[in-house]
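Just passing along the structure, written as structure tokens.
Missing here is one protein chain; the remaining ones are kept as they sit in the complex.
Entry: subunit A
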Amino acid sequence: MAEKFDVIIVGAGPAGTACAYTLAKAGVNVLLMERGEYPGSKNVMGGVLYRKTMEDIIPEFYKEAPVERPIVEQRFMMLDKESAINFSYKGMEWAQEPYNNFTVLRAKFDQWFADKAVQQGALLLNETVALQCIVENGKVVGVKTDRPDGDLYADVVVLADGVNSLLAKSLGFHKEFRPDEVALAVMEVLKLDRKIIEDRFNLEGDHGCTIEIFGDSTKGILGTAWLYTNKDSLNIGVGTMLSGLIKNKIKPYELLDYVKNHPMIRPYIQGCEQQEYLAHLIPEGGYRSIPKIVGNGVLVVGDAAQLVNAIHREGSNMAMASGVMAAETILAAKEAGDYSEKMLDGYRINLLNSFVGQDLKKYKDATHHFEKFPQYFEQYIPMMNKAASQMFTVDGSSKWSKQKKIWSDLGSAKDKWKMARDLMNAWRVMK
């Protein structure tokens, strides 16, 4: 007789584990399934974990969780071929509890988080792949795994199986995501002595810094590169919309090599030893790409539900929030003894009303707009660099004549109108 659980959660990433933790804590018999050797072994993100949502789940988690460095400075780089405009915010309020965000290495962090769920009573099953949902009478009643005698049953199945979500796809909740709905991120973890990191990035003790790099770092394709400080390593990566890579016929690792050798970035990573190479798809379709996320006996959370705010590099926090909201809905459903789509739809409503849904709604047109009009990255960032160079180079010409030159370099009156319109449009999609 196949074993029956109250809830089966497919995927032990932040969404699935947050859901498992919340349910187990409430005394629900929950199975957390992971295809990797251990939770985190197959998971990838740039490296920034925001504190708030995680702390709602486990107060003061940062005191025992394997976090790398609390971030005290966020830098931004507008990159041209051989120049960059930098700006940053550094604040000591981020250097003390409760902190704002941390760099984490997912292989360590996810494992720790899943252990916490196990301590609450969740059963963790590693190295097992869920192949499809078992559907009876139009209701999801379990999952079929890749192991012999591998059927499992539950009242509710939570799909936290990541960006490709084969299970949601097999239920017909969505089709293969389009290349303009997903970004491809490639990343390296580079080993570097912690003292050198602290000197090089102007940091004190455990403090950390993040650098987001726009413009030439993606050769004008919509996306960003990033450089984050861990305890004794750096995360360097670049993520671009899949459609942009296809259109420009660029391979992601070529882009990463280009970033690593860029004269504005090279000095930061000098003398590093490559430790790991990672690549992953990120669902960046935003609000319009959120698929069907509720069915009879089934909920979809995290990346599988396309819950990523690409503009603010938020994803793991949204995943956790969705996991918790799914758990809360399941608890209410359990109380009522009703696992129908209608009952579980409370999850979708709560999600869309929360910061997750609201933030995604705010930027619902942003990525699509910047993707459609590549001039922001291709033209305007180099223009800004040229203008800055022009203005700050002392060469005997007057500042008035410099301003004049900069103004004329912006192009004809028609070009300037177009720029003004683009700026307005950018404001419109971001506001």
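Going forward, a residue touches a chain if its C-beta (ideal position, glycine included) is under 8 Å from a C-beta of that chain, and two chains touch if they have at least 3 such contacts; residues count from 1.
Operating definition for what follows: contacts and distances are computed from a predicted model.
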Subject >> Omitted chain, identified by the protein name its UniProt record gives, among "Lactate utilization protein B/C", "Glutamyl-tRNA reductase", "Urea ABC transporter, ATPase protein UrtD" or "Electron transfer flavoprotein small subunit" >> reply: "Electron transfer flavoprotein small subunit"
**OP:** Could you tell which one of A:Glu97, A:Asp149 or A:Asp395 touches the chain left off the display?
**Re:** A:Asp149
Original post:
Just one of A:Ile58, A:Leu125, A:Ile250 or A:Val429 touches the chain that is missing; which is it?
Top reply: A:Leu125
Original post:
Of the residues in subunit A, which ones touch the absent chain?
Top reply: 3, 37, 123-128, 145-152
